[in-house]
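Could you have a look at this structure, given as structure tokens, before my questions?
Left out: one protein chain. Kept in place: all the others.
First chain written, first letter: the chains are A and B, and each begins at residue 1.
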Amino acid sequence: MTLTIAELARALDARLWGEGSLIVNGAAEAGQAREDQIALATTPAYAEKLAPGGMALLAEGADPEALGLRAAILVGRPRLAMAGLTRAFDPGPGIAPGIHASAVIDPTAELPQDAAIGPFVVIGARVRIGAGARIASHVSIGADTVIGRDALIHAGVRIAHGVTIGDRVILNPGVSLGADGFSFVTPEKSGVEEIRQSLGERSEIRQQHWTRIHSLGGLEIGDDVEIGANSTVDRGTIRATRIGRGTKIDNLVQVGHNCVVGEDCLLCGLVGIAGSARIGNRVVLGGQVGVSDNIFVGDDVIAGGATKIFTNAPAGRVLLGSPAVKMETHVEAQKNIRRLPRLYAQVAELRETVKKLLDKGGVE
Amino acid sequence: MTLTIAELARALDARLWGEGSLIVNGAAEAGQAREDQIALATTPAYAEKLAPGGMALLAEGADPEALGLRAAILVGRPRLAMAGLTRAFDPGPGIAPGIHASAVIDPTAELPQDAAIGPFVVIGARVRIGAGARIASHVSIGADTVIGRDALIHAGVRIAHGVTIGDRVILNPGVSLGADGFSFVTPEKSGVEEIRQSLGERSEIRQQHWTRIHSLGGLEIGDDVEIGANSTVDRGTIRATRIGRGTKIDNLVQVGHNCVVGEDCLLCGLVGIAGSARIGNRVVLGGQVGVSDNIFVGDDVIAGGATKIFTNAPAGRVLLGSPAVKMETHVEAQKNIRRLPRLYAQVAELRETVKKLLDKGGVE
Partner (left out) sequence: MTLTIAELARALDARLWGEGSLIVNGAAEAGQAREDQIALATTPAYAEKLAPGGMALLAEGADPEALGLRAAILVGRPRLAMAGLTRAFDPGPGIAPGIHASAVIDPTAELPQDAAIGPFVVIGARVRIGAGARIASHVSIGADTVIGRDALIHAGVRIAHGVTIGDRVILNPGVSLGADGFSFVTPEKSGVEEIRQSLGERSEIRQQHWTRIHSLGGLEIGDDVEIGANSTVDRGTIRATRIGRGTKIDNLVQVGHNCVVGEDCLLCGLVGIAGSARIGNRVVLGGQVGVSDNIFVGDDVIAGGATKIFTNAPAGRVLLGSPAVKMETHVEAQKNIRRLPRLYAQVAELRETVKKLLDKGGVE
């Protein structure tokens, strides 16, 4: 992870200024960087904190000379440069090469020559894993699961049987993939079924014992998907649950059985997607967003934090609130609620005035 | 898992039509079924997708002959038939019989002869487990815990000491049972205690260090309970936390210390039930529902997704919204909020008109 600032600039496809031969051993915030670290100062506020004589990552337009730097990398889109820069200095998860002696691997499983598999990993029958896999300690992988190239599976991940996972997938600690869906049925029509039809009226309340509908469907995870710590994605009932290529899922997110999530989505922390919902491509769901079962959220929908989506959402819509409405509608509704005290006062005053008008002039 | 369609019809207690000797090797959605799979087509929309010459599960009233099928099973309540059908073809979790050599089992633990216990399982002192137990890899079970017959415990489940679990319980991956409750106290009255009494007013703000109240109570899980992946149910402080018989809990659900959840309830994903709340029988809480501490939710309450229940809820009520109100009240309130722009316009117009009336006729 040691390189010259000229090499780093080249890796970021960015412009170098100053002494290209300086050695960079890491990155730090402006004002916190050691002599061998590049300081991040892509906003004027951070640039002010720079110590003279050092190295910095600056936004195009900044003046490294005026800032007294010895060298600088200038970038047009700082957030994007952060991706390259942090990748360059990430030591990685430190999983030792080879298969740890304690791992329990079914003889019919096919592992790549270059696999790095940590202690206490369990891999089931007929599992197939692609080249470059790094699997940390305490992971379990059920029978017949297939995993693509360059997987990074962190400690304690639980993958059930018959799950299909693409290339370059990252699973953070404690993820559960392919557990049985939450699907139960009562012998008679249940209270929930009834109020869904009657919109709230219930003819009678009766005993209801729940019987499991087993989950025979699989789970398919596309290429370049990442799933956050302790998140859960259940398998389908008959068809597979699916997470599309390039979708990124944060921590503690629940994706129910039969759901189909599109490509390049972002699902933030504590999002819950109920069973059989379909989510389009490039959808962004903020933290704690909820999506009801069996509905459709169109391509490019963006839902702000804590939005609760109960009905189909057309493509491209920006949603807020509970129940979710268009962002403008939500903002307007909140304003209208905040203004209510004035409205109540105005109506009271009107009533008073009209009463006086009546007393004076009279209607009938 | 191979049986004739006549045997399958008998297992589902349903009507057979056509060639009973056809072999069924599995189930698939209509239009996706291989020749040896039964197609699921219990709605007209699915029935349209059926390929002629195959087998199908149909709703009573459909016409298998007109659909060109070779055989069919006709059912009165399709969702219920799905329970039997999926059970028939579920290969199960694939836990090898016997006790894996790597398992660490206290010599005082009592395990059944027929136990299937996976790699890296840890079972503590004096644990007692009933016949038919299947325990997947990486499970830990604390001392003095008692588990009934036919338990199915998936990988990475954490069961603390002194937990009591009934028969036929299913615990999905990563479940935590019997961790210490979230119960802390400050030497002086805390800000939270104060505003609960004063409803928002705080006389002064002071330092507050939190001291743990330890959880000496246990946790009791009834027969036929199922708990979803990465859900957490804490032990009680003095008395036990309790989950009633037949209750089903989805993924990422939190049930706090001292809670008593009744029988045959459904708690959907990301539900949170705060400490010492009591939930009746047959209660259904939709995804992301919240229940405040120390309150009571009556029998047969149904709360829609994201409902937040802050106060006691009488039996049988259908709830929505935050704060939770009766479904009708919530729907009416939403409608009233949506109509506010018109109301504001009407009041503005009224004010204008009344002003003119005043100008003309005058109230002094």
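Quick note on the criterion: a contact is a pair of C-beta atoms (placed from the backbone, for glycine too) under 8 Å apart; a residue touches a chain by one contact, two chains touch by 3 or more.
All figures in this text were calculated on a predicted structure; none of them were measured in a lab.
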item	value
Residue among B:Gly54, B:Pro93, B:Gly148 or B:Gly272 that touches the chain left out of view	B:Gly272
Omitted-chain contact residue, chosen from A:Leu8, A:Leu270 or A:Val291	A:Leu270
Selected from B:Ser176, B:Thr241 or B:Ser276 as touching the chain missing from the view	B:Ser176
In chain A, positions touching the absent partner	26-29, 32, 40, 77, 79-80, 82-83, 86-87, 89-91, 93-94, 100, 102, 118-120, 136-138, 154-156, 170, 172-174, 224, 226, 228-230, 246, 248, 250-252, 264, 266, 268-270, 282, 284, 286-288, 299-300, 302, 305-306, 316, 318, 322, 326-328, 331, 334, 337-338, 340-341, 343-344, 347, 350-351, 354, 357-358, 361, 363-364
In chain B, positions touching the absent partner	102, 104, 120, 122, 124-125, 138, 140, 142-143, 156, 158, 160-161, 174, 176, 179-180, 182, 184-187, 189-192, 195, 199-200, 202, 205, 207-216, 230, 232, 234, 237-239, 252, 254, 256, 270, 272, 274, 288, 290, 292, 308, 310, 322-323, 332-333, 336-337, 339, 343, 346-347, 350, 353-354, 356-357, 360-361
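Rule of thumb we're sticking to: only the chains that are shown with their structure count from here on.
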item	value
Centre-to-centre distance between chain B and chain A (centres being mean Cα positions), rounded to whole Å	23
